[in-house]
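Quick notes on the structure that follows.
Just one protein chain is left out here, and the rest sit where they should.
We call the chains A, B and C, going by the order they appear; numbering starts again at 1 in every chain.
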Amino acid sequence: MSDPTTGNIRVTVWNEGRHEKTDPQVAAVYPGGIHGALANHLRAQPGFAVRTATLDEPQHGLTDDVLNNTDVLTWWGHLAHGDVSDAVVDKVQLRVLNGMGLIVLHSGHHSKIFRRLMGTSCSLQWREIGEKERLWVTAPGHPIVEGLGEYFEIPHAEMYGEFFDIPQPDVQVFISWYQGGNVFRSGCCFHRGRGNIFYFEPGHETLPIFYQPEVLRVIVNAVRWAAPVAVANFRNVQDTPHTARPLEPVAIEG
Amino acid sequence: MSDPTTGNIRVTVWNEGRHEKTDPQVAAVYPGGIHGALANHLRAQPGFAVRTATLDEPQHGLTDDVLNNTDVLTWWGHLAHGDVSDAVVDKVQLRVLNGMGLIVLHSGHHSKIFRRLMGTSCSLQWREIGEKERLWVTAPGHPIVEGLGEYFEIPHAEMYGEFFDIPQPDVQVFISWYQGGNVFRSGCCFHRGRGNIFYFEPGHETLPIFYQPEVLRVIVNAVRWAAPVAVANFRNVQDTPHTARPLEPVAIEG
Amino acid sequence: MSDPTTGNIRVTVWNEGRHEKTDPQVAAVYPGGIHGALANHLRAQPGFAVRTATLDEPQHGLTDDVLNNTDVLTWWGHLAHGDVSDAVVDKVQLRVLNGMGLIVLHSGHHSKIFRRLMGTSCSLQWREIGEKERLWVTAPGHPIVEGLGEYFEIPHAEMYGEFFDIPQPDVQVFISWYQGGNVFRSGCCFHRGRGNIFYFEPGHETLPIFYQPEVLRVIVNAVRWAAPVAVANFRNVQDTPHTARPLEPVAIEG
Partner (left out) sequence: MSDPTTGNIRVTVWNEGRHEKTDPQVAAVYPGGIHGALANHLRAQPGFAVRTATLDEPQHGLTDDVLNNTDVLTWWGHLAHGDVSDAVVDKVQLRVLNGMGLIVLHSGHHSKIFRRLMGTSCSLQWREIGEKERLWVTAPGHPIVEGLGEYFEIPHAEMYGEFFDIPQPDVQVFISWYQGGNVFRSGCCFHRGRGNIFYFEPGHETLPIFYQPEVLRVIVNAVRWAAPVAVANFRNVQDTPHTARPLEPVAIEG
């Protein structure tokens, strides 16, 4: 699915956007906000129509109109997961179940929307010493790794380690090695309802990870993978049709 | 895991228990309540210690003490999913993520706890004309089908049909055929956190399905399968350990 | 991946092609062979470059040159699975593991190549009385169901029933209902190595199933889904690189 007129994939880049206002270090690395850096890169791709939305806008920038015209939503949150309103989470969940793609980045693992869609705590171990991370490809035929090689490295990363409390992914795309001795399922595909979800671990508010070409390549690939397909005449998945009349003749006996 | 003294699997049979009070038809089929019928059968098994709990008890009968001493919880709800308190759902979810088994029966598909753990709407199609159902085994090596053959039939069933909005099961154990033309993923295993979840479609409040030997056999098998294993020194899965010190020496460069 | 010059997906439609020569009934329904009917339809799609190959050609029409220039292979076999040479099966398997898509149709479930790639017997129950089949969509967000509704029907089909001895599919796309009382996992996605495999149950040599629009729609969608992605610098998956030098400095102790 995409813009019915242009065929573009309509991407909304969502950002909590709090760090950028309060922490000069974050503002120095991401002067236009993390959403700005991501949106700039996505706008440079053919076939994408990109907008941004942030926590402190009315309805967090995710009005019905925005959600209904979004094919893929990317999500960055970190400090203020609790400030996202449950009403917005309800609406985003329904949109995902009915086909909108969702890309959850780094600390978004603990966002309300990701925990809601996973049904688990999504907790993990973490450490912030700027160690090296190496992401190994474990699904080399998957569209999300198009253009990559066997692995790529992030020179300075925050460590996110197992046990990561998620359902086993429908496809395990990346597994990370960390210098300090941990591993992590760092690229995970999930299908929920009619929607595609990708959790991608790389990213940080004061490390320039969202400028690294391999990371950006994966995010672009993921947006294309997550974009919904058009299924004709498919009801909303949350409906519970009472179909009193069977599709076949039924003679009840006994 | 099990009672540390006796080695018994401690089962709590939970029932909404409203029908039985208000609908004489239900009371006629299940005079001791659906929980009574199930508990009676489970009590007759070796190695099970069985109690019951119902919606209208304080805390729905699911106090901390009960939950902490429950290895496997079975869940029947139908009319009053909304009356289950969110605080109890929160606690049951955490207990499942930390190892308690959960068996969700029939209309429990729309319970708060099942929807919470799945992350999806868990909606489906339905029809109530008493048609025939045939459950085909699609995982013939799974402990839940021990003692069964290739399929079994329920002579008069409520139809639950696809699309069933659940994550793809970790193991698909049964798929049902319905006389009226529908199919359904009627036996589904899920692993979430350290807990095992089984959704089992058969059951009805006015049909004697919970007296049928094959159905009871599956529920008994499922309780044994869902009982938790003892993992030494494993943190609560919802914790987020900050492990400042790496497991390996790390010299940060660059 | 696709033709590097044109960007077309290069499809090879493989057919055993024996029925068509010996059975006038088959020739009447598929005068150009089953491969002819499928190739005609695929050729009418934008972005496809289509050729055919059959069992009785040298190397079954699957020379190195053909295989190396095939992005997606579709497979129909029925009477003569045993006549396919093991050497060709070896080569097709390696091509799939290194990225070539494979669409296995109906009685191809018992082909050497499908059994090889699954590792199981791929056996099933069957019945040939021309009963009705209804395919329910169980993955409504999957590209293979694009354009379909909740289900579609085949008025007269051969029955293929559970238990179907396959690994649990990576995605379960369709489940079939049969008038005679059986169910079947009739649309199954598998990822193996870098290759995508789709098993699709509909089809028959004397029933006009390969002219039915929904069936053709699924096959076209499946070809697009199965086409390989380009992964840079990825070794052949069957290689076993001995990497004597670690990626990180290792001081062995103890």
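FYI, a residue touches a chain if its C-beta (ideal position, glycine included) is under 8 Å from a C-beta of that chain, and two chains touch if they have at least 3 such contacts.
This structure is a prediction, so every number in the text was calculated from the model and none was measured.
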Among the options C:S111, C:N182 or C:N221, the absent chain makes contact with C:N182
Selected from C:R51, C:R127 or C:R217 as touching the chain missing from the view:
C:R127
Could I get the residues of chain A that touch the absent chain, sorted low to high?
134, 136-140, 150-151, 161-164, 168, 171-172, 175-178, 181-183, 185
What does the interface between chain C and the hidden chain look like in terms of residue numbers?
93-94, 97, 110, 116-121, 123-131, 155-156, 159, 161, 163, 165, 167-168, 170, 178-182, 190-193, 234, 237-248, 250, 252, 254
Chain B, residues in touch with the chain not shown (by the definition above)
99, 134, 137, 139-143, 145-150, 170-171, 179, 191, 193-196, 228-235, 237, 247-248
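Note that in this section only the chains that are shown with their structure count from here on.
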Same-site or different-site touching of chain A by its copy chain B, using the half cut
same
Which chain maximises the distance between its CA centroid and that of chain B?
C
I'd like the angle of the rotation relating chain B and chain C after CA superposition, in degrees, nearest 5.
180
Counting in whole Å, what is the centre-to-centre distance of chain B and chain C, each centre being its mean C-alpha position?
37
Just curious, how far off is chain B from chain A if you go by their C-alpha centres, in Å?
30
Where in chain A do residues touch two or more other chains at once?
170, 179, 191, 193, 234, 237, 247-248
